[in-house]
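Here's a structure for you.
A single protein chain has been omitted from the complex, and every remaining protein chain is retained in its original position.
Moving on to chain A:
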Amino acid sequence: MTELPLIGEAVAVAAHPQLAGARIGVVTFPGTLDDRDAARAVRLAGATPVALWHADTSLGDVDAVVIPGGFSYGDYLRAGAISRFAPLMAKVIDAANSDAKLPVLGICNGFQILTESHLLPGSMIKNDHLKFLCRDQVLRVENNTTDWTRDYALGQEITVPLKNQDGQYIADEKTLDALEAEGRVVFRYVGWNPNGSRRDIAGISNAAGNVVGLMPHPEHAVEAGFGPEEGSGTEGLGFFTSVLNKIVGDNK
């Protein structure tokens, strides 16, 4: 993926020779916004980002996939509803459910696409206050055993940007109880609930922990000086180093 050096060179913070060989796919749909930021986050974490197009029919040899945020298909019908049927999504769904359990991260619109794909339960509806909201948001790590959160401490609080209009996570009570019981609530909003999400849920995982989705944007908090002012500003980088450590660990 070619990247314009908008804010300087993307130099990996934790460059480890084993990591550079790790290839993380970043999917672009019509209307995706944050694919370049996601690719940059992958590079900053030390791996190689691979551009994937929604109409592709193969994932190539990627070790993990990030489905970034934006407004794919203009959020027409429902956020993520049309993207879910893109040719590449069939491959992502198969790979995520396969024995190899491909790590998949859905951010914001990517999370919405994962729920529409039934890789994750529940759905997102309009924020309870109906407004688009853009702010820095504190999250608490509720599960640090998933492929995307293993570099965080349990209970750690991280600050990353949040920006959406359809961010209210909902599921029926039975599903919510099951998510809690199985430790699949991965992130909760701290301080306030910005959108009416059930049980303050900001992000969840599938049962195996290889698929994680969340509404806030860790890929916007990976570079000192450009992330949130609260905290280190780079508290989203752990998502990307987590999956790299998982990949490298698997290849040992």
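Quick note on the criterion: a residue touches a chain if its C-beta (ideal position, glycine included) is under 8 Å from a C-beta of that chain, and two chains touch if they have at least 3 such contacts; residues count from 1.
What we mean here is this: contacts and distances are computed from a predicted model.
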In UniProt, out of "Cytochrome c oxidase assembly protein", "ABC transporter ATP-binding protein", "Xylose transport system permease protein XylH" or "Phosphoribosylformylglycinamidine synthase subunit PurS", the chain dropped from the view is recorded as "Phosphoribosylformylglycinamidine synthase subunit PurS"
Touch as defined at the start, partner being the missing chain; which of A:Asn127, A:Asn164, A:Asn206 or A:Ser242 qualifies?
A:Asn127
One chain is left out of this view; which of A:Ile113, A:Ala171 or A:Leu214 touches it in the full complex?
A:Ala171
Chain A, residues in touch with the chain not shown (by the definition above):
77-78, 81-82, 85, 115-116, 121-123, 125-130, 168, 170-172, 196
